[in-house]
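Read through the structure below, which is laid out as structure tokens, and then see the notes.
Removed from the display is one protein chain of the complex; every other protein chain stays in position.
Naming follows writing order (A, B and C), and every chain is counted from residue 1.
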């Protein structure tokens, strides 16, 4: 009998479980201690586990991530937080040149089991430097894995899977999802989650078109599908869950049934993850099943504006997905 | 009557022209002065223009790029060098959060006319941290433009266009191209180059398939097309030249003629620019003209290895393009 | 709106009025926020007015500043128009950034405010570059870069200050040490314990002053600005001050005591202290002080009113706005 939880609390529950079951695990980040994190995700963990394992850091993103690499290769299991995912810009060297490459570069003789959590996305009025969705960068880096939970359960499960992975994993949470509620079962131990990273999930079966999204757009895609159903359009919805690796098979299988593909993400369209999803289809035999040009519903090609209406018009909304689906059905 | 030049000398000629014609222009970077740059590109410019305008910097990539932003918004025209494009990891904040966003974020009231040059790519045995092709990251950032010259003439012309642009432009040169020679006409003044950034070029017309590449893979694609021609396969080759913006129209126009599309770049395949090029086709009516699934010939999904044979097998070679084209013609 | 080269001794009127304008502006923001008229969050500098006003008042026309996420005070002190800033926060098309920037990105490049910045220490290398422009164009102008105590632990601080020192750039590095980053106490985050003392690592001068004493801030910045202007290079000026409000709207103040907040507010408030000194030293009469306070309050009330009348920010040309 699943209980309910918020997305933020599910992340916290996963962190709690990990701290409890594995003494190699520790958390580090800015204001994650007594402040509880900018979004309250780590609230209470300092009290439970102490300052040694829940480490407030100076405002030094490069050091946070680099420190995690050093700790990971010497036997610890750091889980670090970037307060906003935008601040990874200050930690790209340790993430991309170090964490992602050491295992390969050192001939396979070292593992870098670290998890980097960061809230991404807009909708909070925080404007251009606090609202980005940067997953496409990391999806392009061999050596990294990148997960983006869209549900409360996944907020916990994908984090546990990330922590169990011997590779560096980026987990991008979405700020607007933190307060959303949903059914939630807390695993008894971290090992209970056995599904590896990289599997998409068909969250709604459908026959008329395939809508692929992840993070908040997987949730909005589901809402859009309900609205479309009222018009008699039966949309399949796929929550990608991971953008590196990408589960192309699940997308292809759906497209061969529906013949129509719509991909949606909040990040700007150009060179986004959506293009990779689409290419995965059209470089396979699934191409033959396409009945119409593919559709993308993505972020506008501008930095995130502050004003409410402007911000709303930059970020794809449920209506935009519905409208694109309707266009696609007419094409 | 065009003369010939190396690619490196063409870059140098463009820098020389800009320094000569515009006293707001200055260069800054690591070892660009008396050392002449790690690849000799700026050799001699210090002697001609002095240490005020050809500025050696400490090893501080963040400061180099951030300083350029500050100089650009107060009236100068900085052209900065990252010694290897890999080191942009240390300058992502000034590039992505500042340079790319200020114009928008400050309501259109400021311009950021800076150029960031950096050599990318592998093939030199410099391994994982000195061989990356990171253009996809920047292709995903609204506010930036990204050019990648593949020819000697473009090494000069795209740089001049970048310097004339009021926006921040990333120019990614390729290390292996620096010593290549080709026909070259030096413009009499920077203003002579009037073509804006963002136009692709059909470097070989063809009717059987369309091969799209940029940087060194545009050059290799041309070589591959010659080999294919010997087998009676007539490949059109498009040099993208710019990956933000991307000239989708030129690609679509060719695909509607050839019905087959092969995209190639040295960067890893997943979430690379190739996916965006392909998506530009299949989200348009050009989809209907596709006779076969698209092909990608891209970097292997690993960091760049050191050993010669390993490195060669990670980077797409002419043979790989030929083989993929043959596959495509049979599909 | 404000004059440059305001002196807390000889021209107390604009100095005091500005300090009040800053406080009233932010109090107005709090009210508008409570009424749901703002979007997002904001970072208030109530309690830090002497630093902003003391520093900017020591500058000359044409001098530049760079600001931070906590920048309303800097904007007003550097001569920005409260109405245009308020319009920005109210998401108006006539706001400083046409509603695109909001609180963390107020800029007025034309008047020398190179902009607030949402990235901690993000403006420091930009300030170095602006300083370079002054050297290369020989403008005789300088750049004052505001940054927080927390920012002093970012790599950008190090790279920017080092560059400014070897290139002898005309920059005043103005640290607003309000004792905390977001929640981390400055003495815990900052090895060595002092930002000013870090100056010696770069062979430049560092001075630490009472940031709630507008005289001290003014004098230190005037000296540093003079040195920068005359080719003597950069200085770090660390101003010890305090923010009364939470870091931003989500702050529960768990990392400090109410007692500490009360102590700073009741015993070291920069405006109260300045008024007290103006009065006891006979620089202003009580009735003048009251008058300037009212003028400031009126100014802000009017700015809010005017801002509310402005046309809303528009999506019309939004899609094309990323590029010049």
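In this section, a contact is a pair of C-beta atoms (placed from the backbone, for glycine too) under 8 Å apart; a residue touches a chain by one contact, two chains touch by 3 or more.
The structure presented is a predicted model; accordingly, all values stated were derived computationally and were not measured.
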Contact set of the excluded chain (shown chains only): A, B, C
Residue among C:191, C:254, C:272 or C:308 that touches the chain left out of view: C:191
Touching the absent chain when the full complex is considered, from C:136, C:165, C:182 or C:296: C:165
Which of B:124, B:256 or B:317 contacts the chain that the document leaves out: B:124
Residue among A:5, A:83 or A:97 touching the omitted chain: A:97
Touch list for chain B against the chain that is not drawn: 30-31, 33-36, 38-40, 56-62, 86-87, 89-90, 124-130, 300-303, 305-311, 313-314
Residues belonging to chain A that touch the chain removed from view: 26, 52, 57-58, 60, 62-63, 65-76, 78, 93-94, 97-98, 100, 102-113, 142-143, 145, 166-167
Chain not shown, touching residues in chain C: 153-159, 161-162, 165-166, 188-193, 197-198, 200-204
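Keep in mind that, in the parts below, only the chains that are shown with their structure count from here on.
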Chain whose mean Cα position lies farthest from chain C: B
Centroid distance [mean C-alpha coordinates] between chain C and chain B, Å: 40
Of all residues in chain B, the ones touching two or more other chains: 93, 97, 100, 104-105, 142-143
Where chain C touches two or more other chains at once, by residue number: 97, 99-101, 105, 117-119, 122, 155-156, 321-322
